[in-house]
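Starting off with a structure, shown below.
Here the complex is missing a single protein chain, while all its other protein chains stay put.
Let's turn to chain A:
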């Protein structure tokens, strides 16, 4: 099953709000909305793997880190997101990271 990590993104949140509106107006059932979100998870994960080619570098000073349930959470201060085309600076960024498909835990426990 794909990560539900991307539901709390601009795209994912917009989808969830739209689905909630449809449920409110009784046009779809909640079960259907749930299935839509599952399909969204699969779609977004595969799209990021298959269709995204560009690369962004970022650096900042680490404020805190956490690793629990195989999920890394970082808080960086004064981070710079650098792409070839542009540079974005932010004071604080929260990074939530899960294992990738090919970089997942391959070691046998």
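We adopt the following convention: a residue touches a chain if its C-beta (ideal position, glycine included) is under 8 Å from a C-beta of that chain, and two chains touch if they have at least 3 such contacts; residues count from 1.
As a working rule, contacts and distances are computed from a predicted model.
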{"item": "Omitted chain, identified by the protein name its UniProt record gives, among \"Transporter\", \"AP-1 complex subunit gamma\", \"Probable electron transfer flavoprotein subunit beta\" or \"TATA box-binding protein-like protein 2\"", "value": "\"TATA box-binding protein-like protein 2\""}
{"item": "Candidates A:52, A:68 or A:84 - the one touching the absent chain", "value": "A:68"}
{"item": "Sites on chain A contacted by the missing partner chain, in the whole complex", "value": "64-70, 105, 109"}
